[in-house]
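Complex shown without one protein chain; remaining protein chains in place.
Labels run A, B, C, D and E following the written order; every chain starts at residue 1.
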Amino acid sequence: MIRVAVVGAAGYIGGELLRLLVSHPDVELAAATSRSLQGRQIDGVHPNLRSRTTLRFSAEDELDHYDAIFLATPHRETMARMTEFLGLARTVIDLSGDFRLASTAAYEDYYGTPHTAPDLIESFVTGLPELHREALRTADRISVPGCMASAGILALTPLAHAGLIRGEITVDARTGSSGSGAKAGSENLHAERSGALRVFAPTRHRHEAEISQATGLPVRMTATGVEAVRGVQLVSRAHLAPDVDERDIRSAYRAAYGDEPFVRVVAHRRGLHRFPDAKILSGSNFCDVGFALEAGSPQVTVISALDNLVKGGAGNAVQCLNVRYGLSERAGLEFTGLHPN
Amino acid sequence: MIRVAVVGAAGYIGGELLRLLVSHPDVELAAATSRSLQGRQIDGVHPNLRSRTTLRFSAEDELDHYDAIFLATPHRETMARMTEFLGLARTVIDLSGDFRLASTAAYEDYYGTPHTAPDLIESFVTGLPELHREALRTADRISVPGCMASAGILALTPLAHAGLIRGEITVDARTGSSGSGAKAGSENLHAERSGALRVFAPTRHRHEAEISQATGLPVRMTATGVEAVRGVQLVSRAHLAPDVDERDIRSAYRAAYGDEPFVRVVAHRRGLHRFPDAKILSGSNFCDVGFALEAGSPQVTVISALDNLVKGGAGNAVQCLNVRYGLSERAGLEFTGLHPN
Amino acid sequence: MIRVAVVGAAGYIGGELLRLLVSHPDVELAAATSRSLQGRQIDGVHPNLRSRTTLRFSAEDELDHYDAIFLATPHRETMARMTEFLGLARTVIDLSGDFRLASTAAYEDYYGTPHTAPDLIESFVTGLPELHREALRTADRISVPGCMASAGILALTPLAHAGLIRGEITVDARTGSSGSGAKAGSENLHAERSGALRVFAPTRHRHEAEISQATGLPVRMTATGVEAVRGVQLVSRAHLAPDVDERDIRSAYRAAYGDEPFVRVVAHRRGLHRFPDAKILSGSNFCDVGFALEAGSPQVTVISALDNLVKGGAGNAVQCLNVRYGLSERAGLEFTGLHPN
Amino acid sequence: MIRVAVVGAAGYIGGELLRLLVSHPDVELAAATSRSLQGRQIDGVHPNLRSRTTLRFSAEDELDHYDAIFLATPHRETMARMTEFLGLARTVIDLSGDFRLASTAAYEDYYGTPHTAPDLIESFVTGLPELHREALRTADRISVPGCMASAGILALTPLAHAGLIRGEITVDARTGSSGSGAKAGSENLHAERSGALRVFAPTRHRHEAEISQATGLPVRMTATGVEAVRGVQLVSRAHLAPDVDERDIRSAYRAAYGDEPFVRVVAHRRGLHRFPDAKILSGSNFCDVGFALEAGSPQVTVISALDNLVKGGAGNAVQCLNVRYGLSERAGLEFTGLHPN
Amino acid sequence: MSKTVLAAECPECAADVGLDADARVSEIVECVECRSELEIESVDPPTLVRAPEVEEDWGE
Partner (left out) sequence: MSKTVLAAECPECAADVGLDADARVSEIVECVECRSELEIESVDPPTLVRAPEVEEDWGE
């Protein structure tokens, strides 16, 4: 059994890690920390875990040493304490934004604050098995991409790396409310957020920098909060290289994802469910990717969707753990998703 | 023109009062106070009022004297400051819970705190024109009933007063999230509140006391938060007096509401919209009331619905103003409601 | 491996059976029938099953013989063809309403049509392991209770059987839209059904008869469609026998459910999640049960919730299969449910 | 009083016309036709009109002659019968798509069928007062733009006509379920449509042709169905002409909309409601328009929102009637919209 | 719209149901209060009976 701990376990990503880890066949969940709820049973704030665990939140200073530790803490805070966290476990899997961008300039630009642990950045491997599986097999510092970033990277890198698209990519991202965490404020008050179509980042959303870094192409992204708790969907547009047709695109995706357990290509000509829709992905670790071409148009429209708390966060982190410890990559991540939902 | 002011104008009831008052043909909205937003334009937090007003929030100490003042402030606070408020206007229309219950013992029991202005209670007239129109014509202290209370009182008093029902009434109330106001907390965080069926008051909800006071019958009420921003629906059950049949009930409702502008009886045998549903009432001042009988059963099931911010609050308050100042009772309250919605 | 088939597999209960059965470790899903979609891939209408199965729908006349067959077909139709179905498998698990009521008079009364296979009724065992586990171990004709009925029966029978409640029970039931199946009509058109609080059965809902049969007490039930796709919640009221207090009730529930894998008692004094809420149960096989007492009141308010497609249908049916074939009762039913959701 | 009739009055646009017309101070609603519901009271399917009218649906052959007739019928059907409709009223206001496009080739291309009344096209004036007010003052054949088209045209024409943008525009459109009308099918079944992010038109949505026609620029549009009943929001991207800055854009919008009663420019730097959001527009005739620039980027992101049934349909049609008959342009269209909602 | 001139009583709920002047026996009308479908049994005096109804099933 791999012995693991979760820091920041009272939040939404922390709770999702707990959900996945308590049911993981090869993992022993040894500790879950919360500063505000220490001593309380974890099913008090994560009621779905009733009867599945009697674990209580512990204080951070009760942590000892683990095989792996997951960090579900806010950015800034995470880099400030990374040295401390590195001492707590062989493998550190960080879900914050602090070690995702290779460039400290990009970090400062997008996060509005200088990076305080620049020397550590290079030691982190990007926690996306579809692109970095080999490195992850031996990685002990893993930085999991952002939720919308993951949906964008998985949708666009096969086309970018195969040279099928070029120039600037535009991304229209939609996200549910769990993406901004469990901290209450007027922006996520139910009466304000319910049914909203809130363009909260018309330009320069942070995840834009991650997609650009992974594809090697300039990206312009707009992000809108839509009515959903879980779920992210991206509609991206890119310019096709000359003479690229549907077969080329299907074949690039097939090459990239034919053997992937958690990426499915969904681009149907008929039926109600022709393109990726986050609605059926809640709780599952899938990222669905699809596309559409238009006769005579030099553009491709790429659609991708995932559950921000799973493939966009906690599930992806567990998948990285599986890769790192040589477990079945699907272990603990078998849930299919629901329809209708 | 009636010159009015709204205290607590940054909240949801306050905002709804502003919406109704800026469009009211016979009213001049002279002031809207907020402690936290003084000096700011009111459409910053009430974006539906863009282009309809250039009013800014003022501080409470900028208030001078008005024909009427509406209090949309929290209970406890309101009774503590009532003497001060009474000095600001000829007519005070209070939307808080502080002057709804005639009995100070009931107040203490349901609100968990002693009443601090008991001598004033008796001077308030209940702000429900359907039951107290005559008194309201000259009333200068008006206490508007609670949102669920209004739905219960309008549904049940015609039957209770006609002697058609007796014994204990049970009420199953459902409410949207705007019912708990604009203050953010984990209980109304979108990710927690969205899609919830939260039994937040299994027994002894405060509005139970108001319904009991108006009907003269014991009431047991359960309240559940459901997925909605606006809207309240009550399913009540009462025991029929002997030999009461459908015609008696219809005729009691016809007698009570045949000439009422804002209560409609909805109890159809066919169609999609057979009983009151809050969904089509958003923004309107209607309370829809319906009922069902069962062959051989001594019970009647009564269903009622309204928009908590309108007929359950601000709209009802404006209707009281109209009655008090001899205006058309429908003035400023003509909005029909939307379908579909 | 238990070889199974699902009839009516294109519908919502059928689809949910497929979801559970394709992931079930001890089951081989051998056939899934649909009259309208035969030959099509099942993930066309059940998109959550993409990459999990390549099964196609088959015609009913392609069925041969199975260990167990699940019937997810409409009532009336099911009893008309039951003799035929009984020939197709050792064990028949029926999810329709046709064999739930022991009394043909009650059937005719509630379903508005005479029972056409009265001789078969007695041979069916009720598919609720919490009440009929012993009989189910050897049962080859199993009739799974209705969704709201299951929530009511699990909530009320421990109290009724222990003599803690008596007299008439009233039930206020709320249900999501998947409860009425996948057939499109104006009643479940999104624009009409979204946000609705539709009292579609003010009296005499069919599930009332099931709850009454199981508890031995008269039941009056009202059913309201609320905004949700999955999920059922019941708020029931019953009269307490003399001197019954909280400890008696907790102890009755503990006796009934202390060892049950899928019933949890949720009646907390603090926190956001004090009572059962269907929101966190989507996809899980749990039925959560809770209650509240009021000082001085002779009534108990009982709250229960489940996912109508899982513990209220397909999951419960799979649990019955597990009991019947001596499998781990949790097999295939491990999903925890999501929070937030 | 202007005497008017509505054809196709049982549908969603028809119902919305009825809502606006029964409250319009200068209009007499003389007839509302439905083929399927003739003789029935209109509040049976439009329950928000209870107590506001006792009108019943009439058959189309009961129509006589009116000042104005509104056509809320499906496209194809409308052009097939236009000659007949033209005989029924002085002024015909068509809400279908049949007379919006000047080019029959574009019509055939986007609608997949040849135009059957090409000679009539030129006689129609586009029913958008913001662009065609003068022509509308005397127009007796008016073709109201599509819902998403209106949001796009109002957002983009001031910039296009002022030469501030050029080249291809991309549009990401989101729409609620009422946009596809009241006809039930699996695509708008609540359980399928609820919470969906359904990319139903990844390319070549029909309204793209209208925006292109109005702006004179090539447009590529993607349309996604989101969780909402009412409401459309567009996020459009265009390339700026050289040296265009925020002042130029604000000034173009000010010139276009400074005096418009129903277009508001919303592009704030602070607050929760910085950009147009359809959530607060339900029932109102506003189209809100906003934009964002990014330092160093040659693109502008334009955001617009409206209620598809009001400014995107029935409200806009009534505004055209007001212009045509010299009424106050706001008559019957005063509703402010709700917040929260 | 035709003018309402005759008034009959709904046999279900006792509401006044207006009938058109040219109403004929065996026509179906709808009660304005309870929305029952009613059949005109006679016009002089105006009498209504409940029309046979199609079952509506609002689901599980």
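Throughout what follows, contacts are C-beta pairs under 8 Å (C-beta built on N, C-alpha and C of every residue); 3 or more make two chains touch, one makes a residue touch a chain.
Just so you know, these numbers come straight off a predicted model, no measurement behind them.
Asker: Can you say which of A:Ile2, A:Ala30, A:Val92 or A:Ala151 touches the chain missing from this structure?
Answerer: Touching the chain that is not displayed is residue A:Ala30.
Asker: Who touches the missing chain here, A:Ser34, A:Ser58, A:Thr126 or A:Asn341?
Answerer: A:Ser58
Asker: In the complete assembly, which of B:Leu17, B:Ala201 or B:Val318 touches the absent chain?
Answerer: B:Ala201
Asker: In the whole complex, not just what's shown, which of C:Ala72, C:Ala267 or C:Val289 touches the removed chain?
Answerer: Once the missing chain is taken into account, the touching residue is C:Ala267.
Asker: Spell out, residue by residue, where the missing chain touches chain A.
Answerer: So the residues of chain A touching the missing chain come out as 30-31, 39-41, 44, 54-56, 58.
Asker: Kindly note down the residues of chain C that lie in touch with the hidden chain.
Answerer: Interface residues of chain C facing the absent chain: 246-247, 250-251, 265, 267-271, 274.
What we mean here is this: only the chains that are shown with their structure count from here on.
Asker: Of the chain pairs B-C and B-E, which one is connected by the greater count of C-beta contacts?
Answerer: More C-beta contacts join the chains of B-C.
Asker: Nearest whole angstrom, what separates the Cα centre of chain B from the Cα centre of chain C?
Answerer: 38
Asker: Taking each chain's centre as its mean C-alpha position, how far apart are chain B and chain D in Å?
Answerer: Spacing between the chain centres: roughly 35 Å.
Asker: Do you know which chain B residues sit against two or more other chains?
Answerer: Only 12, 178, 182, 186, 191-192, 194-195, 227, 229, 271-272, 274, 277, 340-341 qualify.
Asker: Using the touch definition from the top, which residues of chain E touch two or more other chains?
Answerer: Residues 35 of chain E each touch two or more of the other chains.
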